[in-house]
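Only one protein chain is missing from this complex, and each of the others stays in its spot.
And then subunit A:
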Amino acid sequence: MSAYKSRLKEFENLIIEDEIDIKKLRKFIHSGIPECAKYRALCWKLLFNYLDPKKKNWESHLERQRNNYNNLIKDLVIPPSCKNVDLSIDHPLSDNVDSTWSTYFRDNETFLLQIDRDVRRLLPDISFFQMPTAYPCKLVVDSETDIRLHRRVAPSVLSSANVERKGLGMKKINLIVKRAPENYEAMQKGQEANWEVVERMLFIYAKLNLGQGYVQGMNEIIGVIYYVFASNEDHAEFAEADCFWCFTNIMSEIRDFFIKTLDETDMGIRGMMNRLVRMLELKDVHVANRLKEQGILPQYYAFRWISLILSQEFDLPDVLRLWDSILADENRFDYLIYVCCAMIILIRDQILENDFEHNVKLLQNFPPMDINYVLNRADQLAESSST
């Protein structure tokens, strides 16, 4: 049997159990999930702690979570159009904190605008996000009024026509609207693009976590998760709800990276970058010194590597393989540091030779290479650390 088939068999044996052995599964996934349209989403849901190892709990748990998500959409996304309101405080121009309109506009200003801009440039290399989703949210696409989120912030122009009178004769009223087709255009009624779904998930997350809000970069992380769940064979219908909850789970771990005030502390991104530098000094003191002499601080390259879990440094298929290993890690982000260290060590020849400018450019646009090299080197580093 070929290597792929034997791995597939091994994997299927692992998950066929009624209570899945998570430790064994993690070890197996560390070497990658076999490529096939159904298993990655399932594994990631297990690794995000969304699904319990006990299979019998799955159905009730999933149903509950999916219903919760639908309720969230109803509560948070449908705009205010209430009937019996106290007009002295609740009218559209009101500044009053209690007014529903005021909250509506505040949301738009604070995070919806930024979310809208970011989702429209999500992974532009693949067509996935610009395509219509097979399972649009019925509440939004079938509603009579246009309640899509991006309508709240997208600048639009009313279609108007001047009335021309020619003497005593005919009146001409021509309503003409001509627009060039744009990328990431919204779909017409009844359909929804994938980027609109991502926008909704980010909006609901930001509304539920007002302290965190929305920070640029969260869109990349949720984009990868949503891509995996929506391209899955089974359960693609609930990809949005599942993705939202898994995103919430992972954000609870990396939330500290996105909070500005924690940036300088050990918990924040600075702490992680320091760990990377210390590990580099341990493993390859020459490169570490060279980077220090040239003044290349980890902020210049590792910031993006760590806070976005390397989603921007490689092509999407490689990112998926990388995330398999990183998520399978028992101590969540230890392996990530090993991978970052391996990345630097693999290009050590170029770093040792070149000047500041070249090195910064190199580190910020990591040269394309086989992801397995990186993973193998990271494994070596991890093993040599544990011995």
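As a convention for this text, a contact is a pair of C-beta atoms (placed from the backbone, for glycine too) under 8 Å apart; a residue touches a chain by one contact, two chains touch by 3 or more; residues count from 1.
Criterion: contacts and distances are computed from a predicted model.
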Listed names "Protein yippee-like", "Vacuolar protein sorting-associated protein 29", "Chloride channel protein" or "AP-2 complex subunit alpha", matching UniProt entry of the absent chain: "Vacuolar protein sorting-associated protein 29"
Of A:Ser60, A:Ser127, A:Ser159 or A:Ser386, the residue in touch with the unshown chain: A:Ser159
Residues from subunit A at the interface with the omitted partner, ascending: 81, 87-88, 91-93, 95, 105, 108-109, 143-146, 151, 155-165, 171, 173, 175
